[in-house]
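The complex appears here minus one protein chain, its other protein chains still in place.
Now for chain A:
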Amino acid sequence: MTDKPPPPTPYSERPEWSDVTPLAQYEKANPLAPILYTEEYKDATGYLRAVVQSGEKSERVLQLTEHVIRLNPAHYSAWQYRYETVVALDWPLDVEMTLMDELADKFLKTYQVWHHRRLLIMCIGLSAAGRELGYIKQILAQDEKNYHTWSHRQWLLAFFNDEGLWAGELDFIDTMVNRDLRNNSAWHHRFFVVFQSGVREGEEDRERIVRRELVYVKQHISLAPNNASAWNYLRGLLDFNKLPLATITPFVKLYTAPLPAAAKDIVDVDNPPPGQGAELPCVAAVEFLADIREEERNVDEAETLWRSLADELDTIRKKYWEYRIAQARSV
């Protein structure tokens, strides 16, 4: 942490605030989990309660709410009053967004910073959205799995549903996945963009899209076979498009046994093999193959695979694999 600057002059000593009488917090004796506020916080919130009560909406109220928010970014009433003041003053929204760029970065995990951004963007409209995608990209570069930031991106895209905004998403996802193949947030976002948000221009041929996605996810599995995010994407892709699991049996089988000594050099885009040095058998592939066998009513083979998961490959889920066996047997 950087050195803190000395606290600012209390409002009670500022001539420009001498017309306001601060209002103390209502708190009777024996409070539950009381917070030992700093003097700075007590002073600032005393003035905030006073301006809220008098209904003042002014530039100095913007300064005051910013101060309180910096001390406590979860103070949702300060945020609400700030937003209403911004609207009442017709305050330049680009100025407010610039401040928010700093605050969202600083208080990344606070609901309110993202909610406030959302309200501002709804006021500005579509013209704010392109810049916003760039800002989110910048934030995600520092914290690649930040939930609020990804949620904000999903909201933004769904809210405006604009071809121009969607256009760059697959490239953006590629950047994120290439940085970390196991970033589940990026995989989830891909599923949202490709399947959950309607059909966009140039993507009307759904069979082609499904083929493209199968190639994409298989390639990524071949780069890093033990990647639950990619396997989940593959399952989701087949399920969403109502394709049988057996669609990819030859691919899955490449990952359920150790690599043959002399791996073929032929590039088969439908069935990319695991790279040299991959840890095999891959647990997710063994599970997948068992599910394929179950789907084919070949319960004996499914049971053998589940048994190997229960006893050797994935013992923390032993009870789950045994449950799968019992279930398949009972049908």
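Keep in mind that, in the parts below, a residue touches a chain if its C-beta (ideal position, glycine included) is under 8 Å from a C-beta of that chain, and two chains touch if they have at least 3 such contacts; residues count from 1.
We adopt the following convention: contacts and distances are computed from a predicted model.
**Q** Looking at UniProt, which of "Terpenoid cyclases/Protein prenyltransferase", "Ferredoxin 1b", "Nitrogen permease regulator 2-like protein" or "Putative exosome complex component RRP41" names the chain we cannot see?
**A** Spelling it out: the chain absent from the display is recorded in UniProt as "Terpenoid cyclases/Protein prenyltransferase".
**Q** Looking at A:183, A:222 or A:256, which residue reaches the missing chain?
**A** Here the residue in touch with the unshown chain is A:183.
**Q** Kindly state which of the options A:30, A:127, A:276 or A:330 is in contact with the chain not pictured.
**A** A:30
**Q** For chain A, which positions touch the chain that isn't shown here?
**A** 23-38, 41, 45, 49-50, 52-53, 71-77, 80-81, 110-112, 114-115, 145, 147, 150-151, 154-155, 158, 182-185, 188-189, 191-192, 195-197, 227-229, 232-233, 235-237, 239-240, 316-320, 323
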